[in-house]
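Below: one structure, written as structure tokens.
Here the complex is missing one protein chain, while the rest keep their positions.
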Amino acid sequence: MESAKLIHRSDYSYFHPITTRWADNDVYGHINNVVYYSYFDTVANQYLIEFADFNPINASIIGVVVHSNCTYIKAIAYPNKIEAGLTIKKLGKTSVTYGIGIFKKGEKAAYAYGEFVHVFVNRKDNQPTSIPKKINEAFQKIL
Amino acid sequence: MESAKLIHRSDYSYFHPITTRWADNDVYGHINNVVYYSYFDTVANQYLIEFADFNPINASIIGVVVHSNCTYIKAIAYPNKIEAGLTIKKLGKTSVTYGIGIFKKGEKAAYAYGEFVHVFVNRKDNQPTSIPKKINEAFQKIL
Amino acid sequence: MESAKLIHRSDYSYFHPITTRWADNDVYGHINNVVYYSYFDTVANQYLIEFADFNPINASIIGVVVHSNCTYIKAIAYPNKIEAGLTIKKLGKTSVTYGIGIFKKGEKAAYAYGEFVHVFVNRKDNQPTSIPKKINEAFQKIL
Partner (left out) sequence: MESAKLIHRSDYSYFHPITTRWADNDVYGHINNVVYYSYFDTVANQYLIEFADFNPINASIIGVVVHSNCTYIKAIAYPNKIEAGLTIKKLGKTSVTYGIGIFKKGEKAAYAYGEFVHVFVNRKDNQPTSIPKKINEAFQKIL
């Protein structure tokens, strides 16, 4: 596990704003740990859609999640504006490991950080396949 | 049911930006009908927190939902930036009916609209009680 | 609005068990109002899948939600086992109105009840179309 103190805004190349929701808070009054993973999904797919023309509705090759993890440093609660930072930690032939950091808007130290791994597969038969060229190029930019 | 064509940005007084999430889309590729209600909750509570100093963690009087409804006009999909408009449709001694409209950022006609009713209760015993003065004043502003 | 006291297990024909989740509870310690609508979706689609061979992944005609509402009578909290009751309140040529009641397992009086309306459309062009025969027959059974 990386030391939490190293997780800084400068570790990420692409940022996506996320607004929190009432339902994000659980009975303890903080954003439920589960919800952070929905932020992860949102920022990575946003990047694919924005920079690689990825269309989740009809793309013939899609990324499926095979692993994810998150380390929680400090709690955040609704209402708050947050930003999810994205970087590429590892890029293989058929898979990619995203690194993601969760920040309060304008703050430098992460409240949570983690990874998730997309394996690219043919939508039809679920078989792993090479990362499409356009997506690979988009990953190279933030590697 | 109000005619859908009447639902316009000018019907609402307060707006709150909401960012969509990957998980908002269901298998049909559009934001799931359920998710709109989480936007409703988010904008109304945001208003209470911002304009009536409401603190959901420790407030002794809270608003509990006794009814809600939504009419869906046109589908929206992640990724999209939306805005939730808020107005007060009915204000009673212990309850309030919010009107909410869901808009794409910058568009004038609503994609969905609905209502929900908060009854204010003592957190301790769940008994209905008068709407607190500060909250009532905030409601008056957008009645 | 129907009187809450009339909402009884015998008003529904089909029941589907639903297990509650930690994340269903909001900061007030009860199942968030939004979550009830996910129970509604779950029981109605379950019925279509089970009794009308409906396949949400590849069906060429699908039901899209154009309206929904819910009235909340008494709060429920995780952990609890619940049952969602389903009936058909109105059956048209292209649309159906489901009635749904939410019960604690084994109890007779509803904790919440509501409706939602599916309009059936061609998946390709989103145009309303007649309810498919097999689905219509399934609806007739619980009309």
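Letters A, B and C mark the chains in the order given here, with residues in each chain numbered from 1 onward.
Please note the rule applied: a contact is a pair of C-beta atoms (placed from the backbone, for glycine too) under 8 Å apart; a residue touches a chain by one contact, two chains touch by 3 or more.
Source: prediction; values computed, not measured.
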Residue touching the undisplayed chain, where the options are A:Cys70, A:Leu91 or A:Ile142: A:Cys70
Full-complex contact with the absent chain, from A:Ile62, A:Ala77, A:Leu91 or A:Ile142: A:Ile62
Option from C:Ser13, C:Asn45 or C:Asn136 whose C-beta touches the chain left out: C:Asn45
For subunit A, the residues touching the chain missing from this view: 1, 27-28, 32-35, 37-38, 40-41, 56-57, 62, 64-72, 75, 116, 123, 126
Contact set of subunit B toward the excluded chain (per top definition): 22-23, 25-27, 29, 32, 34
Residues of subunit C (touch criterion as defined above) contacting the omitted chain: 16-23, 25, 29, 38-39, 41-42, 45-46, 49-50, 56-57, 77-79
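Note that only the chains that are shown with their structure count from here on.
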Same-site or different-site touching of subunit B by its copy subunit C, using the half cut: same
Chain separated most widely from subunit B, comparing mean CA positions: A
Geometric centre: closest chain by C-alpha means: B
Centre distance in Å when subunit A and subunit C are each reduced to the mean of their C-alpha atoms: 33
Subunit B and subunit C: spacing of chain centres that average the CA atoms, whole Å: 22
Two or more partner chains touched - positions in subunit A: 22-23, 25, 29
